[in-house]
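With one protein chain removed, the remaining protein chains of the complex are shown where they sit.
In order of appearance the chains are A and B, and numbering begins at 1 in each one.
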Amino acid sequence: MSEETPGRLHHGLRARILELRVTLWTLIVPPTVWAVHFLFCYLWVAISCAKMGGFPRFPTAFVAGTAAAIAVILASGVIAWVQARRPGDPPPHDQSTDTDRTRFLAVATLLLAALSAVGVAFTAAPALMLTDCR
Amino acid sequence: MKAGPQSAFATFGAEAEYLARLTWWMVGGAVVIAAVVAAMFVVAIRSPEGAIGDRGGRRLLMIAGGLVPTIVLFALLVTTLPAMRPIRAEAGDLRVRVTGEQFWWRVRYQPAGAAAVETANEVRVPVGRTTVFDLAAGDVLHSFWIPGLAGKVDMVPGRTNRLVVRATRAGRFRGQCAEFCGLSHALMAFDVVAMEPAAFDAWLAARRAPPAVVADAGMRAFDAHGCAACHRVAGTRFAGQIGPDLSHLAARATLGAGIRPMTRANLIRFTRAAPDVKPGARMPAYDDMTDADAVAIARWLETLK
């Protein structure tokens, strides 16, 4: 099946991804990562300001947390991308088949990953521009 | 649309001026977006079946629904974030501690290197200098808002919030409590006067001296009715702390926290029937106060300049 959509990904990896289960739980992975990252930012500020008296010059924890969040969202987006392109009719995926259900969930996950990545970028922007606890 | 003394468009402070500009820019953008969306609805409803196909529809969705809003919103966020940085205050700046009480304002000026001045229900700021407000609450939540000067900051029991402002022109303005605080929340305003720096310094120095107090029948009535239990008048032994400081009451433009002009009739009415004028205020009614006493007290208060 990899002949139809030759991706840059290694074939073995693609095949593995195509075997992954797609469920309601995988659908909410990207926004959950956004939520965790958001909570992390909030707690990082609250604890830094209330308990440490300010931020370090280079916010290592913040950068690491944001990079991790982006990485997970990206991974779930790539998985969804591959799964959404499994062979079948063009969208809308509205047949009562396993393939269409999977492709629909994958498309929705992909879109959510995009939104979540934007959300993380939005959330991270303030930390670059405001650097004290006032 | 004539802007009143409490309008966010009648600005006299650096922050408020920026916000007024920002408001108009955002309103302009909003009008354009609303018009475009409305036009698209009209076109969409009137166009024949299949005017766009599934692919075209999805492209519209992705570009107009996804990409464009993301870019516009991100640009808006990034351009306005710097405005969140407060004005930097220096150690020598004038500090004014304002405490919200039900339903009036305790105001204490603390200039660097001079004695503090205590007053109430009127806030004066020097033009061109940085002023730091330390905002506190005595009983419940209040919010300190002078729309022409800057945005509002809440007064929270147990916390001291800070607002740093810089007035840009002189004039008389008005501020009001913006956080619901009880029965007379609507009646909790104050006068704001922005003054040229020299005039401000002179005024503050004058306030530091007690008023010329005349010991007359009005003062005796004031004492007899127990007014001193709550009110302080500098230069007398009246030193109550519960209600507003009356030291230079007659020099203020309004009475009852910015709700009535400072006239004798209003003074008499407030003295005798404060709960009618200001529901929920802690000042009781003096139903048994004689007319003569009420007039005498009002006259005496009028001498406190």
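Heads up, the rule we're going with is that a residue touches a chain if its C-beta (ideal position, glycine included) is under 8 Å from a C-beta of that chain, and two chains touch if they have at least 3 such contacts.
Just so we're on the same page, contacts and distances are computed from a predicted model.
Visitor: Given the options "MoxR family ATPase", "Sulfate adenylyltransferase subunit 2", "cytochrome-c oxidase" or "Branched-chain amino acid ABC transporter permease", which would UniProt use as the protein name of the unshown chain?
Guide: Its UniProt record gives the name "cytochrome-c oxidase".
Visitor: Among B:185, B:207, B:232 or B:269, which residue is in contact with the omitted chain in the full complex?
Guide: B:185
Visitor: For subunit A, which residues lie in contact with the unshown chain of the complex?
Guide: 23-24, 27-28, 31-32, 34-35, 38, 41-42, 45-47, 49-51, 91-96, 98, 100-101, 103-105, 107-108, 111-112, 115-116, 118-119, 122-123, 125-127, 129-134
Visitor: Kindly note down the residues of subunit B that lie in touch with the hidden chain.
Guide: 1-9, 15-16, 18-19, 22-23, 26-27, 30, 33-34, 37-38, 40-41, 43-54, 56-58, 60-61, 64-66, 69-70, 73-74, 76-77, 80-81, 83-86, 135, 139-141, 143, 145, 147, 150-154, 156-159, 161-162, 174, 176-187, 259, 279-280
The rule is simple: only the chains that are shown with their structure count from here on.
Visitor: Residue numbers of subunit B touching subunit A in their complex, please.
Guide: Its residues touching subunit A are 54, 58, 66, 70, 73-74, 77-78, 81-82, 84-86, 162.
Visitor: So in the complex, the part of subunit A that touches subunit B is made up of which residues?
Guide: It is residues 91-92, 114, 118, 121-122, 125-126, 129-130, 134 of subunit A that touch subunit B.
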